[in-house]
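All protein chains of the complex are present and in place, except for one that has been dropped.
Order of writing sets the labels: A and B. Residues in every chain begin at 1.
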Amino acid sequence: MLQLENVTVTQDDFRLAADLTIREGARVAVIGPSGAGKSTLLSVIAGFYPPASGRVLWQDRDLTDLPPGDRPLSILFQDQNLFPHLTVAENVGLGIRSDLRLSPEDRGRVAEALERVGLSGMGDRRPGTLSGGQQSRVALARVLLRARPLMLLDEPFDALGPALRAEMLDLVAEIAGAMGATVLMVSHNPADALRIAPETILLADGRAHPPRGTAELLENPPPALAAYLGK
Amino acid sequence: MPSRLTLMAGGAAAFVALLTLGTLAAVIARAGGAGWPGVADWAALRFTVLQAALSAFLSVACAIPVARALARRRFPGRGIFITLLGAPFILPVIVAVMGLLAIFGRSGALNGILGAFGVEPLSVYGLKGVVLAHVFINLPLAVRLILQGWLAIPAERFRLAAALGFGPRDIARHLERPMLREVVPGIAVTIFLICLTSFAVALTLGGGPKATTIELAIFQAFRFDFDLGRAAMLAAMQLVICAATAALAARLSLPPAFGAGLDLAAQHWDAASPLSRLADAAAIGLAALLLLAPLAAVIAAGLPGVFRLPLAVWQSALWSVAVSLAATALALLLALPIALGRGRVLEITGMLPLATSALVVGTGLFLILRPVASPASLAMPVTALVNAVMALPFCLRALIPAARQVEADYARLADSLGLTGLARLRYLTLPRLRRPLGFAAGLTAAMSMGDLGVVALFADPDRATLPLQLYRLMSAYRMEDAAAAAVLLMALSFALFWLFDRGGRTDAAA
Partner (left out) sequence: MMKSLMIAGLLLPTALLAEDKPVLNIYTYDSFISEWGPGPKVEAAFEAECGCDVKFTGSGDGAALLARLLLEGDTTEADVVLGLDTNLTAKAAESGLFADSGLKDVAYDLPVAWDDPVFVPYDWGYFAFVYDKTKVTEVPADFEALAASNLKVVIEDPRSSTPGLGLLLWVKSAYGDKAEEVWKNLADNIVTVTPGWTEAYGLFLKGEADMVLSYTTSPAYHLIAENDDSKAAAPFNEGHYLQVEVAAKVATTDQSELADRFLAFMVTDGFQSVIPETNWMYPAVMPKGGINAGFDTLITPAKALLYPAGEAAKVRDAALAEWQAALSR
């Protein structure tokens, strides 16, 4: 269970308040007008940005003061998810040990993860030689190996075309299902949200509202969301 | 990471401070005071600042058209030309001056040509000679730094400019001038500081006592008057100017990483007109004439004798290579923590060696170390150490902006993966800094090869460095051997620079 307990975030004259709970294993979309603070919310959960007040808890454990790498989560950003100077296998291997001292067994797991995301035999390539979709798959393979119970997606597939994006979302759903992971995904596309996230957090008016059913929310959007969706 | 890194950065900076400020303090302590500048000292200060400012201004002003031409033209040999450009900067001063005079001297090639047309010979001596030599030595540095700025303008920007139908004037206004405003002040200040401590160039080409620099006044105080207090006072004056200028430079901005991709081909649509072709060809041609002709003269004079050089010279060459490799390792060991640690105080400390008088450092170290160990037995470590510290400002210029870029691009990802400590250094920092590291290492190795430095007080009776051997050959009237030794020195400096610089580039994917 992920809890945001009376969290407030301030950044210059920007303010965001969140007091909500996400149950374990849920897949939740984060939707809201641009500038509402979707990425900021994820940054707070991931530990890149300290909240002005309140606490972030996972399974009742306080994460607020933990450094990003020690939190029980994996995060994918809009870009810069891979180190261009390391090979695909090394990038994935970082998910097992960040000092990359991998045992033969570890290497086997890396190969397996690559196979799972459809990149068998690509381990020695560099990210620069891969397509955008393939790069996303590498990052997902690493998420798989990190096996952290919480998965944060900050629009990592936004640069991909609709078909490829749908494919990636399905892969996310599959991986998360296999790991039993809780997923929190920023999106500005209602179709994406509907596709894999039964629940949605709406960000509007300086507040992160507790998750509601995605379909229901999109059927009856409150005024702020309606304006954003163009309805 | 932060605490250990901060500790190491602080340690490195303290070490540099000990070598610059600490040695000065040792000299002052020994002298029992520092005195107050006299009329002649103020005159020396005026001339020093004047020539350094002029040299910095002209180096940068000449470098801009050359850098622009190199940024927007592709021609065979461009890569080698850019590498060769670095040569004057790493040559021992006496060799650079001799090369320069072979072209611009009284009986140099230029006056030979002018004479054939009945033109009166031009004299290169005086303030103009000092400035010419400083431009000769520092223009390459300026060109490389400014070229880097040009290449850092994203290719898309030029594409957009072309789509909007920008003429050269619009491009200058919207793309180039903002870049130059960011890059030029830092470069100018660096060159200003290099020229501030000029001694042999200023004296040899200065034409007389009008051209007295502070560094000469320090030399005079040490050797002529044996007046340590006055020497210390003058050295302090130099450091004050340095600190003030460095602080000013820090308020302006740092140039971008100059170790990064020189061959990134941004296509330019603005350079097709015949006039701009002509201008670029002229800029490159003149730079080649100014920089490469003197080098060619040095090579022509010395090459035939290289393989007849006495064994002792080859032994010195080996010894110098060993010293320079040690200096390179030390320089990187000092520069990396300072570059990664950042902070203004660290950066200004890193600039101090630029304005440090070699004579004061040597004397101060001698005073500090002699009670502990015999100076002759410390020759190697001290020479390597001082060479490393003297090269530090240039290493930092290369590393700091690049380190910032790495942090900006990848710190979040590394943090989210829990990549810290040595693993972060090994898998993120070092690979991403490979190019600037290679460049910094190459520059340090080459500068160390050519440095005569502080060896006098720490001379090892059994081994001489190559530059010292070169001086010995000249003192023994053996000018031909000396010319050959100069070619050997140049070749080795180059080879070291090239190896490190290349090493930083191979396999540096994306």
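In the analysis below, a contact is a pair of C-beta atoms (placed from the backbone, for glycine too) under 8 Å apart; a residue touches a chain by one contact, two chains touch by 3 or more.
Keep in mind that this is a model prediction, so the values were computed, not measured.
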Worksheet, complete the sentence: In the full complex, the chain left out is in contact with B
Discussion item. For a quick check of understanding: of B:F57, B:F81 or B:Y471, which residue touches the chain that isn't displayed?
Written reply: B:Y471
Item to complete: With the full complex in mind, choose from B:F366, B:F394, B:Y410 or B:Y427 the residue touching the hidden chain.
Response: B:F366
Item to complete: Please pick, from B:L85, B:L132 or B:L203, the residue that touches the omitted chain in the full complex.
Response: B:L203
Response to the item:
chain B positions in touch with the non-displayed chain are 30, 40, 94, 97-98, 101-102, 105-107, 123, 125, 129, 199-200, 203-210, 216, 219-220, 222-224, 226, 310, 312, 322, 325-326, 329, 363, 366-367, 370, 373-374, 376-381, 384, 456-457, 459-462, 464, 468-469, 471-479, 482
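The criterion applied here is as follows: only the chains that are shown with their structure count from here on.
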Worksheet item: Where on chain B does chain A make contact in their complex?
Response: 409-410, 412-413, 415-420, 422-424, 426-428, 431-432, 434, 508-510
Worksheet entry | Residue ranges of chain A touching chain B (in the complex, touch as defined) | 46-48, 67-70, 74-75, 77, 80-81, 83-86, 90, 94-95, 98-100, 126-128, 146
